[in-house]
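Here it is: the structure, laid out below.
The other protein chains are all here in position, but one chain of the complex has been omitted.
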């Protein structure tokens, strides 16, 4: 026997045409869909991966959602980051079990969730935002995933300074990251990795110019394109339409300032 | 004061033209480069992110390598996976702190390292390969990173069956993954995620055909393109050359077999 | 003074949000749009590039359509080829003033129009299709552009053979081009260029296998991705969505068969 769903679990139901529904299982609830109603009590203590039926007899798959499934269903009020970008930046920023990572802004908390999930119970995410409504939405999204206790949400404009010190990884999802590089460098461990995502080339140019002047080195700019294929063995081909752009990713390492050139000795 | 390098640490030295050197710091060693010699004893107990000089006066940056830096320097005898693909598959397979994940084959151990790093001290990686020489190389690479104890290396052809049960995530980096789907489905948790990387479209077609017949659902095929830019503020543009292809990624969920259609009752 | 529109000309009107209307100017006609009515009599003998107004005062640009504008407005019953692919294949097949080129099938005549336009009054397009309805649609589309007299439409399945000889350039837009390679090689000039567009990788594999066996050489497979940007100086960035796939382009040169290995002389 496999692993069973429990009351309180997040569950994903997948119906016709791969339409997905994400819900927290509560015995008293029902899931309403175009293909009929599913009672949560029928979904609890079922093996994950089971086929279940709505009251009108339409089949659904009952799956435990992966992190990626959850990210794609996060309630949002702002543009969220895409898995293709998140996957790469987690690796690029060395965010893993036990890591401390700082981000600004919090936004809807999608990236915050991925960070909190990746650092595990012994890691820590510090997330700044100056908008209370966004942090409240993010807190609800994190709480639903059981990840809230790994995250320190700080309601503050980072222009006023960042309190933590020796942070090894910082991610800025802000329109003008170049304005905060002094504060960011102070909060970072020397050698730590800074990441940022920016939608326009003009923003990238402004950030690049500023990084040079704030003791950041090994600067790297890239973009990631994810192309899905129709998964038909006999007619394999890319999908007709694809996402053309999310943002440019910029990475850099915090380094020590060059030593000032020694002034001429007084008496030469 | 920031964090200091210690004897035994992996260190990355970055010199002119971003040429990188990865080395384990040992007081008695020297690093030979085209830009002069660096004595390890001068690199130990230095702040990470420092600027250091070779005996001939050329400046290097002393950095603590990230997981990605390490992957790109892994000693290899086979094609290794690229960070663009690894980042996405970690997210797609929900590999994080505490996860148990199974891969085949081990190869040079680059993906094994990334998996072991991501699952943390409470997770587990089970890695099959039928070539002893590859598993020995992988073991050395893992040991150097302090990750060997999280990994069970199994020297066996997976066609003979996979012992573990209820594995939530499996990754196959093998030329003919379709040959092992019966064994893989048995080893997997129902609802678990299977991933694979395949260089050619013909291989993808063969895997797609087989997935349909082995109770795998929600099949997805994609490819990831990573495009680097010249990081010059006033002349921002993509690099002239880019990686055109690594492999197609195929993902699927292990599901329960459909119920057989009931045969007519014997006597009405 | 610039060049003036004439009755009978094809005209393109561009309104709000770049909405485009293609119409043949006839003094008695009106163009109905969501932004009001434009009388053709007000559009005739106006300078191309003028700003004109609908009866409700909304401004439109009056432009002479380019070949590309026309292709994008071709009435179709089948998938038409995209300018990104047509532009490359014209160059790749050396289709220019005075060329004779053969295509099959005719389809809606979009590529036929581009070929006929490119070969000029001294060139010739021979276009085969086995469906009468498609050739009638293509004939209407070609006639509207004044290109019909450069085109020989042949209502015939090319499996029955191709009559012309010494054709330097052939383009096959058919699902199974590999079935006709014997006929195609006979119709082609030795050294001539064959092109084909195929949506799936399986079709490409089948064509490649057949080309090897039919004295075609220098085989090349490629795909072209066209990515549009938002044309805003201060916020330059790619469009959110792009076309992910049209088809794979396959090109080859008709070459002479290798000489058979001489059999041993009868009597030494």
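Letters are used for the chains, namely A, B and C, taken in the order the chains are written, and counting of residues starts over at 1 for each.
Going forward, contacts are C-beta pairs under 8 Å (C-beta built on N, C-alpha and C of every residue); 3 or more make two chains touch, one makes a residue touch a chain.
The model shown is predicted, which means the values in this text are computed figures rather than measured ones.
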(message) If I consider the whole complex, including the chain that's not displayed, which of B:144, B:179, B:214 or B:227 touches that chain?
(response) B:227
(request) Can you work out which residue in C:101, C:114 or C:151 touches the chain that's missing from view? (result) C:114
(message) On chain B, where is the contact patch with the chain that was removed from view?
(response) 199-202, 227-228, 234-245
(message) Even though one chain is hidden, which residues of chain C still touch it in the full complex?
(response) 2-3, 14, 18, 47-51, 61-64, 66-68, 71, 83-84, 86-94, 96-98, 114, 117-123, 166, 189-193, 201, 204-206, 208-209, 212, 217-234, 236, 248, 250, 253-256, 258-259
(request) Since one chain isn't shown, list which residues of chain A touch it in the complete complex. (result) 201-202, 204-205
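Basically, only the chains that are shown with their structure count from here on.
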(request) Quickly list, by label, the chains bordering both chain B and chain C. (result) A
(message) Same residues or different residues where chain A meets chain C? The copies count as same if more than half of the interface numbers are shared.
(response) same
(message) Could you pull out the residues of chain A that touch at least 2 other chains?
(response) 201, 227-228, 234, 236
